[in-house]
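Report on the following structure.
Complex shown without one protein chain; remaining protein chains in place.
Chain lettering (A and B) follows the sequence in which the chains are written, and residue indices restart at 1 in each chain.
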Amino acid sequence: MLRKLFKYEWRATSRVLLPLYGSVLVMAIINRLFATINMHMLESATAGGLSFGLPQVIAGFVYGGLIIASFIVTFVLLIQRFYKSLLGDEGYLMFTLPVTVTQHIWVKTFVAAIMCVLSGVATLLSVFILAFNGQNWLSLLKVFPEALQMMFKEPHLLGYTVEGVVWCVAGMLASILSVYLCIAIGHLAKRHRVAAAVGAYFGLSVVGQVVMFLVITFADATGFDFWFANMAPVAAMHAGMLLLIVLTAASGALFFFFTRLILTRRLNLE
Amino acid sequence: MQWMINGDRPIYQQLTGQLTERIVSGVFPAGAKMPSVRDLAAEAGVNPNTMQRALADLEREGLLYTQRTSGRFVTEDKGMIEKVRQQLAMGRIADFLSSMRLIGFSEDETMELLRKASRQEGETHEH
Partner (left out) sequence: MNTNDLIVCSGLTKYFGGVKALADLNLTIGRGRIVGLLGPNGSGKSTTIKLMNGLLTPTHGEVRIDGEAPGVYTHSIVSYLPERSYLNDWMKASQLIDFFADFYKDFDKKKAYEMLKALDISPADRLKTMSKGTKEKVQLILVMSRAAQLYLLDEPIGGVDPATRDYILNTILTNYSENATVMLSTHLISDIERVLDEVIFLQKGQLTLHETVDDIRESRGKSVDALFREVFAC
């Protein structure tokens, strides 16, 4: 069931976003072509004229616009996929499928996460296409095996990198889940649901600050940081990373728990 | 033959009458296998449980019988079917006569009108 749900969620989302990301890459290529033609033009006798013409400027603007658009559209679409698909008319279909609410939330979260990563990758790739020529590509490709070598020499470096990646992934999932929770809280309101969701977002941030404050105070009071300071710097670094991961994962779990609670105990489809 | 279901009487009673008509008129001949309850109900546009009730009534009267493995059949007793047909006819005639009495015709006048009407029917049929 989970796989099928994922298939449909992916299809519904990718049919909008993948063409968008693809067009970012295409525009990068077009801009690159213009730039290359430009350079050749300059090198030859003919100066000015066609080379600095309107097409290239437009292409530049379109490219820039598409990058911005890809991020905005990703953000908006992922909110929409949760809001409209589960809490709008389509909710009548989704919530009567033989699928648990947990599965619904997970599938949407994962697809959202993958799309966020893809939007970043598309942008990064487009920059590479624009900026890099043959030499740069080669030196870039060399970076990877060099980095890996360094990491095997210093295992801690590998550890930090892995922890960093895990933290980023956890952080991304937690952020997505926090947005979903806000939408779900908005659903609880009878009117002005959007305002309620936005309000919930600010509310959550405040709660987050308060929790951080409490954690730090607690650390101070019990001399937790003292224990920290007495550790070897490497161990402290790892402990710190692990602590970050645990806190992020815990907050993500809380967001998930409450979202699920609202959608099972307090569902009221119009 | 159309299925006629009207406003007030219980539907299963109306169905019993309609099924009886079909049996005596030969739509469902003696010894024939009856369609399934579901098919009959769909054809008549009525609830299958209601149709089932009507069929059960006819079974009780003896016009239909059920063989456990093969289904529901019209009785092979042609004599009985004929008797029911006569009863149905007599009932309708009685209704007709009383309705004529209501508008002031005696039995003899009614018979005369019947003969006249029948002759006219025959003439239109010849053309």
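By definition in this document, a residue touches a chain if its C-beta (ideal position, glycine included) is under 8 Å from a C-beta of that chain, and two chains touch if they have at least 3 such contacts.
These numbers were taken from a predicted model, which means no experiment stands behind them.
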item: Residue touching the undisplayed chain, where the options are A:I37, A:V99, A:I114 or A:A219; value: A:V99
item: Touching residues (missing chain, whole complex) on chain B; value: 5, 7-12, 38, 41-42, 45-50, 53
item: Contact footprint on chain A, counting only the chain that is left out; value: 1, 4, 7-8, 12, 15, 89-93, 95-100, 190, 265-269
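Keep this in mind: only the chains that are shown with their structure count from here on.
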item: Chain A-chain B separation of Cα centroids, rounded to whole Å; value: 75
